[in-house]
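Only one protein chain is missing from this complex, and each of the others stays in its spot.
The chains carry the letters A and B, assigned in the order they are written, with residues numbered from 1 in each.
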Amino acid sequence: MSTLTPAAPRNTIPAAAGNTGSRRRGKTRMDPTRNNTAAGIAAWLLALLFASPVVWMILTSFHSETDAATNPPSVAASLTLDAYREFFGETSGVSPWPSLINSATASILSTVLVLVLAIPAAYALSIRPVKKWTDVMFFFLSTKMMPVVAAILPLYLFARTVGALDNIWFLILMYTSMNLPIAVWMMRSFLAEVPEEMLEAAQIDGANLLLILRKVIAPVAMPGIAATALICFIFSWNELLLARVLTGVVAGTAPVFLTGFVSGQGLFLAKVCAAAVVISLPVLFAGFAAQDKLVQGLSLGAVK
Amino acid sequence: MRPKMRAASLAAGALCVALSASACAGAGGGNAAGDPNSINVLMVNNPQMEDLQRLTADNFTKETGIKVNYTVLPENDVRAKISQEFSSQAGQYDVASLSNYEIPFYSANGWLAPLDAVATDPEFEQDDILPAYTASLTGADGKLYGEPFYGESSFLMFRKDILDAKGLTMPEKPTWDQVADIAAKADGAAPGMKGICLRGQPGWGQVFAPLTTVVNTFGGTWFDKDWNAQVNSPEFTAATDFYTKLVREHGEAGAAQAGFTECLNNMSQGKVAMWYDATSAAGALEADASPVKGKIGYAQAPVKETSSSGWLWTWSWAAQAASKKQDAAAKFIAWASSKDYEQLVAAKLGWAKVPSGKRISTYENTDFQKAAPFFKAERFAIENADPKNPGTQPRPAVGIQFVGIPEFAALGTNVSQGVSSAIAGQGSVADALAKGQQAAQKVGNKYKQP
Partner (left out) sequence: MTTATARISRPGHTAAKPARTAKSRERALAWARRAPLLPALVFLIVVTQLPFVVTLIISFLNWNSLSPTKTAFAGLENYVTVLTDPDLRQAIFTTILLTVSVVLASLLIGLGLALLLDKKFIGRGLARTLLIAPFLVVPVAAALIWKHALLNPAYGLVNGILTWLWSLFGSATPPQLDLLSQAPLAAVAVSLVWQWTPFMMLILLAGLQSRPMDTVEAAQMDGATPWAIFRHLTLPHLRQYLELGGLLGAIYIVQNFDSVFTLTAGGLGTANLPYAIYQTFYYANEYGLASAAGVVVVIGTIIVATFALRTVFSLFKKEAAR
């Protein structure tokens, strides 16, 4: 399958191959065009297949309720903004903004807190590892093995006793503890990629900790930090169970607000789709904008 | 990258400051805790409640100055939250939408505040409330713990035009055999139309609401008066067999997933000719936007061995005992269940949307009668529902479509999984009821006198 003849030197571009890949060292792509097109077609088909529920969700959100619930589904029904108007409270008088702000607050602040705790911890588990760091890693992971449902009762009772029910700060603490193990695991892998030679060289040159952090570690770990932050933000934003149990009138988050549209006694599909679109928008934007960083950051050997 | 991080942390900091400046606990509702002029209400997201939410600010809050913060959730979620809230007396919510199922045993546990202030309020006119509800919302100590927001029984709704076209007549008080017969004949009366829509979705309040009424009228019961479970008795089995067979042969597509909404949809879109379900469904079917407005006939809940079989249900308001705002809560309840509120809804949204089924005066209102052609059938159904004696034998607990014990929610849902499987064709009724018998006996043993 290779288009290179065995005798051709590696850096010669064969005339017949039509290969237009760039020649960056270590990242060469040498696939012939035929494979590319086949791969492209297959990838596009699968991409459309995977994205079709999302596309359908967006389309349904622009239909009226009765149109959304017909069989066969009316793809070409007239578009309307009714569902979005309902979501933004034109008829019900209930604004979604408080819950969106609460979600944003909880997600952003818990992500910041997670990073503040996880990065030093990851440092202590990779660059200057403590003894028995595998045990510590295992402990971090084991905290995620208890189903949240089972732990909800003690949390609820504690919050009630302390008066922290319906309080966004308590939720932030919960989200931090929820995401911390994964953040530590991910950051540890990223920090483990910092080349030892550079660290030792910097130390020999007499650089202090802060300088090492800024000049040696940060450039390597930044994509990783971005990836971790994105993952933590996504998981916090999407969380439903804790929010539903621990919040009430004041601190309700967006997913809880969304479930309020699922009526047992009327048509709700278009409204729910509209709500889902709006509530997923921040995460969608963050994900799309940062997907490069995500891939880069998840690449545990980017510098190899 | 660092300037971006700095911007992000600045934004986070600004949010922090903004939050501290406001309620500090979250962005919604304002300072809910200490403000004596605001109450928190937790309710199910039925259309009548959503209308209430819409109309509160401009009416109740303007008149009394009491701000109402609502939390609205789907039924299963709201029950879970209510159960946790009231059992721990957390005091987060002042008023919640409970039903005539929970209020008896919640009040027995001391979780509810008596609503004497509302009941004795002359403007509220407690006598106008249908006695069936006042009775079912009174606790064991004789005090009233709930006020109905809207009430319903069950009856049979059918497409007059379809049945007429097929030369079929529906008696006012049909039997189940007659209904099965009509369903068979109405099958296919219009393209894609099936004879009847019956709930099949798992849940004590979903499939078992209508099914328990069928069980009652076939002579069966969940428990006999000595708390012996009767789930696999011949009558219960016959009723479940009948129900399952009817829905599999002449019922809607996807019956095992069909709840109230699916059947409402099917009936509105002409996919079924009949529907046995809550009387409150008729309001939706006769709404202006309904494609079947004016085409529906109403008959009483079909019977076999009993003279009536309609259920009795009310979504009511109850005040939490731990709430520190009993006065404001009482005012809210008195308003939400009042005649004035019904008039308000009629004026702003039309009579079809009024939370009816609780006041005698509403049934006698001519405007309501015009907008609700089902009013006679509904009133008759409610007044003939007897929660103390719904079947052919004495019961150990009140309740028509449920058994008024706390364990019934889990028991009913548990057994309903098997019944839904049978409706889906994935298991037999006998198996489902055998398992159900075991589960029910465990519960019954708890209540037996030693």
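The rule is short, and it goes like this: contacts are C-beta pairs under 8 Å (C-beta built on N, C-alpha and C of every residue); 3 or more make two chains touch, one makes a residue touch a chain.
Please read all numbers here as calculations on a predicted model, not as lab measurements.
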**Report entry** Full-complex contact with the absent chain, from B:117, B:135 or B:424
**Finding:** B:424
Report summary line: Of A:94, A:121 or A:165, the residue touching the omitted chain is A:121
Requested in this report: Quick one: say which of B:203, B:251 or B:297 touches the chain that got left out.
Outcome: B:203
**Report entry** Per the touch definition above, residue among A:83, A:216, A:234 or A:250 touching the missing chain
**Finding:** A:234
Query raised in the report: What residues on subunit A make contact with the chain left out of this view?
Result: 1-2, 4, 6, 10, 21, 26-31, 35-37, 39-40, 42-44, 46-48, 50-51, 53-54, 56-57, 60, 68-73, 116-118, 120-121, 123-125, 128-131, 134, 136-155, 157-158, 173-174, 176-177, 180-182, 184-185, 189, 192, 234, 237-238, 240-241, 254-255, 258-259, 262, 269, 272-273, 275-276, 279-280, 283-284, 286-288, 291, 294-302, 304
Query raised in the report: Considering the entire assembly, which residues of subunit B contact the chain that has been omitted?
Result: 76, 79-80, 83-84, 87-88, 105, 109, 202-203, 252-254, 256-257, 262, 265-266, 271, 406-407, 409-410, 413-414, 417, 420-421, 424, 426
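One rule holds in what follows: only the chains that are shown with their structure count from here on.
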Requested in this report: Between subunit A and subunit B, tell me the centre distance in angstrom, where each centre is the average of that chain's C-alpha atoms.
Outcome: 39
Query raised in the report: Across the complex, what residues on subunit A touch subunit B?
Result: 69-70, 91-94, 97-99, 101-102, 104-105, 108-109, 112, 156-157, 160, 165-169, 222, 226, 244-245, 247-252, 256, 259-268
Report summary line: Interface with subunit A, subunit B side, in the complex: residues 1, 8-9, 11-12, 15-16, 19, 23, 25-30, 32, 40, 42, 44-47, 50, 53-54, 57, 69-75, 77, 81, 84, 88, 90, 92-93, 259-261, 264-265, 269, 280, 284
